[in-house]
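A short worksheet on the structure shown next.
All protein chains but one are shown at their positions in the complex.
And then chain A:
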Amino acid sequence: MKTIRIQPLLLPFLLFFSFSFLKTGAQTEAQALLQWKSSLFQPDALSSWSLANSTTPRTWFGVRCNSAGSVVQLSLPNANLNGSLDNLDFASLPGLTKLNLHYNLLRGPIPSNISALSKLTSLDLSSNNFFGYSIPPEIGQLSEMVDLRLYNNNLVGPIPYQLSNLRKVRYFDLGYNYLENPDYTKFTPLPSVTHLSLPVNSLTGKFPPFILNCTNLTYLDLAQNNLTGKIPNSLSTNLVHLESLNLTFNFFKGVIPVSLANLTRLQNLHLGLNNLTGGIPPILGSISSLRILELYNNSLGGPIPSSLGQLRMLEHIDIKAAELNSTIPPELGLCTNLNYVELSINQLTGGLPQSFSELTKMSQFGISSNLLSGEISPDFFTHWTELISFQIQNNSFTGRIPPEIGSATKLQDVFLFINKLSGSIPSELGDLAQLTLLDLSENELTGPISTKLGNLKHLLLLNFHSNDLSGEIPPEIGSATKLQTLYLFKNRLSGSIPSELGDLAQLTYLDLSENKLIGLIPTKLENLKRLKLLGLSSNDLFGEIPHQLGNLASLVALDLGSNSLSGPIPETITKLAHLTFLNLENNSLSGMIPRSIGSMTSLESLHLKKNNLTGDIPLALKDCKRLTVLDLGENGFCGNIPTWLGESLSSLRVLRLRSNMFLGNIPPQLSLLSSLQLLDLAHNNLSGSIPHTLGNLTAMATNEQTINTKGHFLGEELAYSWGYTNSISIVWKGKEYVIQNLTLSLMLGIDLSSNSLSQEIPAELTNLLGLVSLNLSMNHLSGSIPEMIGKLSELESLDLSMNHLSGAIPPSLSSLTSLSSLNVSNNRLSGRIPSGYQLQTLIDPSIYTGNDGLCGPPLPKCSSNGANHVQLSTEDGHEMIWVYLSMELGFVVGLWGFFSILFFNKSLRFAYFRFIDNIYDRFSRR
């Protein structure tokens, strides 16, 4: 960079030097080139540029001179030139016809004095970085220019309209910059241009008008700009020589013009990622030279025209995500040059045409996420010997996987997941030596897993989950040594887990959950140093959890839930510093929580419910500061609920200590858990009063449900890619449910039932406006139901039964319009049951019984209800009274109007008296 700074001093000196002593042009040119060289940073490629080598540049690298010794070409592509063009004195190189500096590290501006190169026919400055500079309009003065390439330079500003003065230019490439619209009023058509390339720029508005008059164009690329409006019809009438048209990734709308069929030389048509509508014009089938047809990601709709079968040159068709809703026309099987077919994400129906077996050049075949059905023809695999990728997932294909698949020996990716394929998995898959990704999950496949799959030395992914596979996991799988993902969950696999899986050194995700696996967890799994996920839940594994699992240093999720594991939780597991999710629930584990648990500082979810664990909650747990879910329910834990729990575990969203032997008071510090959504302390021996501070639980104090949906409980990767999520049991409307995901993130509830809590229900609980479920039943609570209970507008389930509550049921209870489950039975409540809204739909009397003083529907009427001569037995008694009052009063009031009609209508008069008789009868019958 220093050299640039001395340039003003050097230049006059050199000019003087050249004019005075060196008469020849060659010597002037040599000096100009050397001056530029000296401005570059470490120009190793230019080591031959030296006056010591030669006083003329004739022999210098990249320089070509004419017979007179004058420089005519400077060609230095990919020469690692680092600097700028500022010090290249173009005026000293008047004979230059070709300048190629492609792929260097040139920065700064393109100097405007480049216009001095008046003989220049070819300029290639592509793939440098003139970031932030514009194209100098003076380039437009280079009237001999035939080939102009400025692509991939981060150039900005409008395309200078002066470039349209380049009357001889044939190749014009300004792509991959940030160029904006030229002044179209001054930009005249380029009469000679055949190759016009402006992709990945910032062109806006309608199709550039000047292009429509560049009538010699054979290649036009406007991809990835911001162009709008329709594709002009004149495109196809004017540019009849077009061989390649690329309008991908713009905002073109309207229909695909049928006039495109005029482009009889068109080979490549790229219209993907626009807003085109109105279907695929069948006439496109008449462009017989077409090799590439891309219409993907448009809202085309309609069918795949069978006329496309006429495109006998077609090699590549991509109409993905275009809302197509037809069958696949068998005529496409006539396009025997096809090697790339991508029709995924449409609503295509029917089967795969048998004629496709003629497409013998097929290499990549993708028709996933359609509504296709029928069987997969074995002929595809015997005929498609070039097949690399076969992706038909997420359809409704039935029948067997043809064993002939073993003939397609170049196959790398086989995606058959989410179909209705049945039968067994052909062992011939083991013959596909190149196989990398094999996903057959979510089908109805049966039978065993072939031992031959161990032959697949390139296999990275083996995904057979959610099928009906049986038999044992073949130990030979351990030979597929590149395997990273092995998903066999949700099958009926039996036997034990082969210890050979411990040989899979690259294995990152191993999930064998929900099978019928028995036996011990192999200790050899400790070799899986890259393992992030180990899922063995819902099997019949027994024995102790091997302490060797503590060596799985990369482990993020460990799921051993719902087995028959016994013994203690090995202390070694607490060495797993990355472990986020630990599920050991529903086993027969005993002993205490390891005192070293505090070293698991990544732990977010700890599921230990339904074991035989004992002891207290260890103090060390307070170092697990990321804990969001702590479920110790249904064990034999005892002692107090520690006060530090509220003070230290500030991320807790779920605290479930249900069905243990905790005693003492509920610590008021729990109110510090500002994210707590579910507090379940039911079925313990807790005593004392309910802390008033629970009314401060921030996350429950809002009924703006949107707040709680932010962020799931687990990290994105765990929840989405791996399908792992927290599941929590709650008692909801009198029934136990397991909730997860969205429901879990929205649920706000408190369950303190079946303890020995006493004194009043704190009025502050009515500040928890978002509460959906509140269960305080089976305690010794006294006093009255908080008057403001009606503030809990989201409450759906409320159980206060079996306490000593007294007084009246607050009338505000009737304003709980979401309430669908209520129980206040077996208290000492009195007075009239409020009515209205939901309460008039909660008509089961048992929710109020056992309160001697309660009356009114659905219980018998209140005795203090004054004179009421009609005895009614229905549960809606008080409403029935209305009937009679109104029959008596209402008619008297309305009588006058009625008689006035009777005077004018004879037949009505008759009818009316029959009606009166009727009413009379009705009263006397009672």
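Observations, loosely collected:
By our rule, a contact is a pair of C-beta atoms (placed from the backbone, for glycine too) under 8 Å apart; a residue touches a chain by one contact, two chains touch by 3 or more; residues count from 1.
Simple rule for what comes next: contacts and distances are computed from a predicted model.
From the set "Nicotinamide-nucleotide adenylyltransferase", "Sec1 family domain-containing protein 1", "Sodium/hydrogen exchanger" or "Leucine-rich repeat protein 2", the protein name that UniProt assigns to the chain left out of the figure is "Leucine-rich repeat protein 2". Set against the missing chain, the residues A:370, A:466, A:648 or A:784 yield one that touches it, A:466.
Annotation: of A:56, A:250, A:394 or A:677, A:394 touches the absent chain (contact as defined above). The chain not shown here is touched by just one of A:585, A:680, A:764 or A:799, and that residue is A:585. Contact with the chain that does not appear here is found for just one residue of A:87, A:100, A:127 or A:513, A:513.
Screening A:526, A:764 or A:796 for touch with the missing chain picks out A:796.
Touching the chain that is not shown, out of A:426, A:535, A:633 or A:856: A:535 (per the contact rule at the top). Against the chain not shown here, chain A presents residues 369, 394, 396, 418, 420, 442, 444, 466, 489-490, 511, 513-514, 535, 537-538, 559, 561-562, 583, 585, 607, 705-706, 709, 719-720, 723-725, 727, 732-733, 735, 737, 739-743, 746, 772, 794, 796, 817-821, 837-838, 840-841, 843, 874, 876, 879-880, 882-883, 885-887, 890, 894, 898, 907-908, 910-912, 914-915, 918, 922.
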